[in-house]
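Right, one structure below, let's go through it.
The excerpt is restricted to a subset of chains, each kept in its original location.
When the chains are written out, they are named A and B in that same order, and each has its own residue count from 1.
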Amino acid sequence: MASQQEIAAFIAAEFPQTRVRILEVGDKSATVAHEIGRAELRPGGTVSGPVLMATADVALYVAILGELGIVPLTVTTSLSFNFMRKPSADRRILGVCKLLKLGRTLAVGEVSLYSEGLPEPVAHAVGTYAIPPVDRSGAGS
Amino acid sequence: MASQQEIAAFIAAEFPQTRVRILEVGDKSATVAHEIGRAELRPGGTVSGPVLMATADVALYVAILGELGIVPLTVTTSLSFNFMRKPSADRRILGVCKLLKLGRTLAVGEVSLYSEGLPEPVAHAVGTYAIPPVDRSGAGS
């Protein structure tokens, strides 16, 4: 397991452009928030789809790291999204992830995405991640 | 139907941050390219997942506009991704979309994503889009 600070440092290094912050992590779950500014908006006042997708991807990754510790080679193998409501232009996007499975080689989790403070999710995602084999030789990485 | 120039102008207005360009559109298909620079890369030399996701989303949207004409209210309702190979850090991402269905209220299409010049896809996406009801009153939009 890794602490929230360790995970935040790792995410900042691995995803240097990300505007996602970790709010909570632990107990097979994670909550993250994506800042929203002009770069994240579309005309008409809504959040662009890739912002939602990036938030879900990071939320899942953070929840996995919270259980496994820092495992840099973990890779997203699939992500499915359903977009349900128009996000608000002036609220952060929250991603609330719950892991459904954490196996030896595969993790599966779901993420509900919200405009902060509003009760109904704007989108929902399910993702799977491949976990690299553990090196038990002691050489470490 | 809309011309490639009309679609490019519309995409530039609707997605002002996008670095996706239209290479071809028509015949229920579209090919687009996402420029890759430092902002699109992750440490270790690969393209970030949201760049692939944004490319697929625009490719699908462009293919739909190529058939229906400029329909600004079309919204993505679902997108599913499978990530298959590590993209190259020094090649553009190409998205090659083929529409599978173009119904009255729903469009479905698939996108193969490539590192330009390499034969095997780095990812594959399937998306569905809701098409707003046509206003047949003559008032137009």
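Heads up, the rule we're going with is that contacts are C-beta pairs under 8 Å (C-beta built on N, C-alpha and C of every residue); 3 or more make two chains touch, one makes a residue touch a chain.
Note that this is a predicted model, so its numbers are computed, not measured.
Enquirer: Of how many identical copies is the complete assembly built, when 2 are given in place?
Expert: My count of identical chains over the entire file-defined complex is 4.
To be clear about the criterion, only the chains that are shown with their structure count from here on.
Enquirer: Would you mind pulling out the distance in Å between where the CA atoms of subunit A average out and where those of subunit B do?
Expert: So the centre of subunit A lies 23 Å away from the centre of subunit B.
Enquirer: Write out the stretch or stretches of subunit A touching subunit B in their complex.
Expert: Against subunit B, subunit A makes touches at 13-17, 39, 42-43, 48-50, 53-54, 57, 75-83.
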